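All protein chains of the complex are present and in place, except for one that has been dropped.
Moving on to subunit A:
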């Protein structure tokens, strides 16, 4: 009996050591800050940290080619028409940086103990960054438990930031939101939890912590696209007519008929009404349509994409570029036309807006909205413009300061739609575009009319 008892006790002890994850044995807590965890991680994973520090998840900047110029661009210095820019607003925006402590321009990008390993490798589902803490974890997180249970990323990890870009669920992308954490087949045929159950990295193949894929807003010059043809044949349809379309029409165009299938996404943000003393309003989805701090919004659900020619390259407005306030300034947009053999008709989310610009210099202003002196506390655009421009390294380098006069100008930002691929039975049919179908604006695309009915301009594919 004694022997049995000892055997049971030993078994119990061995089991309770939870040796299934080797980090259970190596990691030693307790930890009070994320950097303390990283200090232990790099004892074994120094090379991984070094690789990671070359990636845009760390630098928030990539060297890339735009028409006529080579630029360094990323979340670090690009201007969008949501919260517009991170300059001066870092503690809020950098809550999505895979690092700790990026509070201002003095952040040390060479300090590997500032890498946040846990945001991508947490498997407990309990690791949460402070939304206004410059990337630090919330104090309530049990860092030891998270560190002892690290593992391969799943959709939840990537989604922590990529589903919530713009400060909330579904705000920015349109094709990435919380519904993609555990989607069903109708939401995404590749990630369907009861089907293929793809994780992000199944398509965004990754080597040495360099994750493939480029979003148009931050990396318009990026050519590191994920192609459907990485897995599928070039001519995958049974019907030749459908295959012949693939020279001019991207797969996504027919196979992603709608985005924002479950969560409403922001389609427009007008900053010019911010500061108005009127009550908050909400739309049919319960989303705010006016907020004194931020202005007016338009939201959409089950949105039909906007279609345009796209040859795989894009252009963008860079901080300090001259703009014409009487025209819509395109902050990021696809390149290509009906005359471009490489181009295909591709689906986009177009986010429109009105945002602050400098009336004397005709440049878009990067205003400080968050924190001390920021617009959300002072409702003073002059002060916000001055502080934001002074905090923007690009503006400093170019010698640009706020002139003292501001206005609001229309802007547009184009987002590629690549996710939320529908099952084939829900793909677009001939008559969605041709005949009475109204999906395509043929004249905007450069045709003389529906090419099935009207002779005239054609896309030259040879």
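Here, a contact is a pair of C-beta atoms (placed from the backbone, for glycine too) under 8 Å apart; a residue touches a chain by one contact, two chains touch by 3 or more; residues count from 1.
Rule of thumb we're sticking to: contacts and distances are computed from a predicted model.
For the omitted chain of this complex, the UniProt record lists the protein as "Periplasmic monoheme cytochrome c", which is one of "ABC transporter permease", "Heme exporter protein D", "Carbon-monoxide dehydrogenase medium subunit" or "Periplasmic monoheme cytochrome c". For the chain missing from the display, the contacting residue among A:156, A:175, A:188 or A:358 is A:156, taking the whole complex into account.
When the whole complex is considered, the residue among A:40, A:123 or A:253 that touches the unshown chain is A:123.
Annotation: of A:193, A:243, A:289 or A:361, A:193 touches the absent chain (contact as defined above). Of the listed positions A:181, A:362, A:378 or A:403, the one in contact with the omitted chain in the full complex is A:181. Although one chain is not displayed, its contacts with subunit A can still be listed: residues 1, 5, 8-9, 11-13, 15-16, 18, 123-126, 156, 181-182, 193.
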